[in-house]
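What follows is a single structure, and I will ask about it in a moment.
Heads up, one of the protein chains got dropped from this complex, but the rest are sitting where they should.
A and B are the chain letters, set down in written order, and residue numbers restart from 1 in every chain.
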Amino acid sequence: MKPFIQDLAAQHGHQATHLLAMLRAVQARFHYIPEQAIGQLAGLLSIPRTQIIGVAEFYSFFHLQPRGQYELLVSDSVTDHMLGKHQLMGYLAEKLKVTVGGVRGDGMVSLDNTSCTGLCDQGPAGLVNGRALTRLDVTKIDLIAGLIDQQKPLEQWPAELFQVADNIYQPGLLLGQPIAYGSALEATFKRGLQETLAEITQSGLRGRGGAGYTTGWKWHLCYEGPEEDAFCDIDAQKKPQRYVICNADEGEPGTFKDRVLLNRYADQVFEGMTVCASIIGAEQGFLYLRGEYLFLYDKLQTVLQQRRDAGLLGTNILGQGFDFDIEICLGAGAYICGEESALIESLEGKMGIPRNRPPYPVTQGYLGKPTVVNNVETFLAAAAIAVHGGGWFSGIGTEKSKGTKILSISGDCARPGIYEYPFGTTIQTILDGCGADDVLGVQIGGPSGTFISNQEFHRKLAFEDLATGGSFIIFNNSRNILDIVNNFTHFFAHESCGFCTPCRVGTSLLKKQLDKIVEGHGSAGDVVALEELCRLVKNHSHCGLGQTAANPIITTLERYPELYQAQLKKISYEPGFDLDAALETARRMANRNDAAAHLAQVGEDHE
Amino acid sequence: MSKTITLDGKTIPFEDGQTIMQAATAAGVYIPHLCHHPEFTPHGSCKLCTVKVNGRNCSACTFPAAEGQDVLNNTQELTDDRKKITQMLFVEGNHFCPSCEKSGNCQLQAVAYHLNMLDDHFPLFYPHREMDASHPDVLIDHNRCIFCTLCVRASREHDGKDVFAISGRGINKHLIVNSESGQLKDTDLDMHDKAAHICPTGAILIKRTGYQVPIGQRIYDHHEIDEVSLLTEQHHGE
Partner (left out) sequence: MANKIRVATTSLAGCFGCHMSFLDLDERLVALAEHVEFDRSPITDIEHCSNCDIGLIEGGVCNSENVHTLREFRKNCKILVAVGACAINGGLPAMRNFIPLEECLSEAYLDGIGVENPQIPSDIELPLLLDKVRPIHEVVKIDYYLPGCPPSADVFWKFLTDLLEGREPELDYELVHFD
C-alpha cells in the first residue's frame, strides 16, 4: 500500500486540493480508505488526518470499512422505483446472497442504494465500481451475478451492460445547431472581449442550474471584482488569479441533460468556458463532474487534449496570447456539491459544506479568488451566443426568460429523454411532445422544485412561472403522491450536509413526521406539526438544500390536502412508533404471548 | 457621521466590516447564539442568531452590517422559531441535564431557559454516542455535542493545533480528534488549551473539577444568558 499512496500523492503534486481524486483512487484500489492510507496521506499532503477522515465520511462513495470487490449501487430515484427498482433490488440481493447495505461474507460483493444516478430515462440504473449500469432487469442481473461469481474484471463485462443512450428527442435552438469547432473563440476575439460580454448580457441568458442569475452580470462582477482579492499572494509578478468552474454535478433527481451535453456537445461547453475565461481573465478552469458520470471522464479528457492540440486550449490560444486550461475533477457522491460554494469547497479537497455568503464566489471563490461558477448548459448557450450574438438568443422566450431550456424528461411517458423548448412553452405542450397521457401531475425542477397537478398544465416553463434546472418527472394516475413525497423527503435527509441545525435535524424530523402520517400513525395535530416543521426548515436553513427540502411536502399539501387528511386517524393523538413492536424483545425473552404481553397502538376508548 | 442600522426600531451605529451580531453586541443588544464567539471566525451554523434583515432571514453572526438595514431581532416569531431550533438541538443529542456537570453553566441550557423552553416538542432521537475518557485531564461526552465547532476553531485559531474536527454528513455528524487511535489522549491537547474550555455544553469537560460549585449556585441559575453574554462579549471589541 505504501508505494501506491506515495505514487498517488506524487502524481497529484502533493496538493491537498486533489484529496478527492486521491481518495477515489484509494477507494477504487482497496475498496475502502484504509487507516494506513489516511495516516500516510496526512503526512504527504501536510494536512490533519481529521480532514481526510472528514472527507471520507462526507462523500457517499468513500468508505472507512471495506466494501465488496464488486461494489454494486442501485439508484434510488423515484423514477427507478417507478420502473420496478424495489423488486429488482430484492432479486439482486437474493441472487448475489448479500443484504442491502451489506458486504457478502467472502468480501466479493456489496450492495446498497445510491441517490439518483442521472439515468432516469433508462433505469432502473445502478453503478458497479463507479461504472454506470442501465436498464437493469432480471436477465441483466442474472448476467451480472454470473460475472461476479466468475470474478470477471469489469473490462471483460459485456459492453451492453454499460450502454448509455443520449435519447435526444427534441433538439431546438442550441441542440439543433451546435457551433463549429473554435468558432465562439474566434468570434469573441474578433468582436472584442468587452463587446462579447455585452452580447452575453444582452442575450438575457440566465444560469441554467435553476437559480437563474444573469450570466453576463455574473461574469461582469467577477471581471470587475476587487483586484486585491484576485492577486495571487505568492506570485511576484502580481498576476491576477481568477477561475472558471463548470458545474456538472447534476444531482437533482430526474436531471440528466448535462450528461448528454457532455457526451455529445463537450466541445461547445469547453468553448463556452474558454470564452468566459478570456473575458474575466482566468487561466484555470475546472469541470466538476459528478462521480456518477465517471464513464464520461476518459472521453472528456480526450476532447480536452484535442482542443489543446488545435490551439483552443492551453497556452497562447488562437495566437492571442491568452492562456487557459481546464482540469476535470470528479465528485464522490454528494448532492450538496451542486451548490456552488459547496462545490468550490469540494474542489479544494474538503467536505462539501456551503459557505456563508456574502462573500459570493464572484469575489471570493476557489482558493479565495474571484470565480465564475456556471452550469454546463449555461456555458453551452454562452458559446452559441458568442457566435450568433445576443439578439439571436433573446428573440426567443419570454420577457424574463430568454432563449430555450433543455429538459430531462422522465417518468410516465412514451419517450423519456432530452427535449429543448423555448421558455414560455406550456407544460401541456411538453407533455404532448413526449407522449404522456393520463397524467396525475408533474414534478418540475426535481424534488427541490414544484409538484404541479393536472389542473395546471396551462402553466409555462419560465423563471417567472415554473423554473427548473431541467428535471421534469411525469406521474400518471396510477402513482401514489405520498410515496413520491416520501421518496423525496428521505432523499433530502440523506443528502443534508449537516452544517446547520434546521436542515440537519429538520430534514430528519420531516422524514419522521411524514413517515408517521404515511404509515397511518398520524392524528389531527400531525399535519399541523408537519406544516410547522416545513416552515422552520424552509425559512431557517443555511442553503438551498434546506430551503427547498420541504418543497415536496409543501407543494403537495397545498394541492392535495385531502390526501394527507385521509391518512389521519380521528383521534387526538397516536404514538409515532409501533408500540406493540417495542415489546417484541421483552416478549421473546420472557417467552410470553398472552394478551397482556401486547399493546394496542391507541387506547381502547380514546377521545 | 457613523453609519447606522435599525435594530428593532432603534438606530444603532456600526463600523465597516462589522457583522450585525458585532454591531448589536456593541450597542448592548443580545441576539441569541451558540456557535458564535467573538474571538473566533464566525461559523453561522446553529442558526439561533437568525434575524430578519429587510424582511429576509440572515445569520446575524456572519451577515455584514450595511447602511440602511432594517433588522428585526426580538420578535415573537423569531423567538418561537429560535425555541424550536433549540429543541432540535436537544432532541438530536442526549441532553440529560440532571446528570451533567455543566448544568447551570451550560449555554445550550441557558438559551433554552432564556427562550422559556419547557419541553422538547419533537420526538427524541436517542442516538448512540460514545464518551472518550482517555485523556488524563479532559473528557469528551459526545452525547452533548451540538457541532458548533468552537473547539475546532479554538484549537486551530488560538492554540495553533488541530485537535478537533467535525466529520460525517447530515444527522450522522460527529466530533473527531486528530490522533491515529482516534482517542483524545493521543492528541496534543493540553488541559490549558482554549479548546478544552470553550465548549458551550458539557461535551468537553475538564476532569476533577466537577461540582466545585453546587447546582443551584451556577451562572445561569440566577443570571439570564442575555445579561451574561453581553457582559463578557461587549468587552471583547474594546
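Just so we're on the same page, a residue touches a chain if its C-beta (ideal position, glycine included) is under 8 Å from a C-beta of that chain, and two chains touch if they have at least 3 such contacts.
In this text the structure is predicted, and so the values were computed from the model without any measurement.
Between the chain not shown and the residues A:47, A:143, A:211 or A:599, the one that touches is A:599. Only one residue from B:45, B:62, B:103 or B:229 touches the chain missing from this view: B:103. Although one chain is not displayed, chain B still touches it through residues 90, 94-100, 103-104, 109, 112-114, 116-120, 123-124, 126, 128-129, 215, 221-222, 224.
Although one chain is not shown, part of chain A still touches it, namely residues 525, 572-573, 575-577, 579, 582-587, 589-592, 594, 596-597, 599, 603, 605-607.
Simple rule for what comes next: only the chains that are shown with their structure count from here on.
Computed from the mean C-alpha positions, the centre of chain A lies at a distance of 32 Å from the centre of chain B. Touching chain B in their complex are the following residues of chain A: 35, 39, 48-51, 53-54, 57-59, 334, 351, 356, 358, 493-502, 504-509, 512, 532, 536, 539-542, 576-577. Residues 42-48, 50, 57, 59, 62-64, 81, 84-85, 88-89, 91-92, 122-123, 125, 146-147, 162, 164-173, 176-178, 180 of chain B touch chain A in their complex.
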